[in-house]
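Sharing a structure here in C-alpha cells format.
Missing here is one protein chain; the remaining ones are kept as they sit in the complex.
For subunit A:
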C-alpha cells in the first residue's frame, strides 16, 4: 500500500511530459486529418473521380494510415510513449506473433483459394 502511494505521488510530478491540453488537441487533429484523408481516397479518388481503382495499392495506403492512427492513439492517448522503455518493450513484443499469424493465414488463404476452386465438392457460386 505504501508502495502504491509512493508511485502515485511521484507520478504526478514528472510523468506526463508533452501531453498538456494543446498536445491532446494536436493529436486529435492529426487523427481527424488521417481519417479525412482515408475518406478523401475512398469517396473522392476511388468513387467520384475514379482516379484510383479498388485494389492492392489503395489497400496498402489504408492499412498504412490505420497503423499511423494506431500509433498516435497508443503513444499519446494511452501514454505509452512516456512510459519506461522496458515497459514499452514488454507490452509490444508479443505482437511479433500477430505478424507471424497474419503471414500464416495469408498463406493458408492463398492455398484454399486455388484448391477449393477446382474442387468438385465445393462449388463457389
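Here, contacts are C-beta pairs under 8 Å (C-beta built on N, C-alpha and C of every residue); 3 or more make two chains touch, one makes a residue touch a chain; residues count from 1.
We adopt the following convention: contacts and distances are computed from a predicted model.
Taken from the listed names "SpoVR family protein", "Multisubunit sodium/proton antiporter MrpC subunit", "ABC transporter" or "Cytochrome oxidase subunit III", the protein name that UniProt assigns to the chain not shown is "Cytochrome oxidase subunit III". Taking the complete complex into account, residues 3-8, 10-12, 15-16, 19-21, 24-25, 28, 31-32, 35, 38-39, 42-43, 47, 59, 62-63, 65-66, 69-70, 73-74, 77-79, 83-84, 86-87, 91, 94-95, 98, 101-102, 105-106, 108-110, 112-113, 116-117, 124-125 of subunit A touch the chain not shown.
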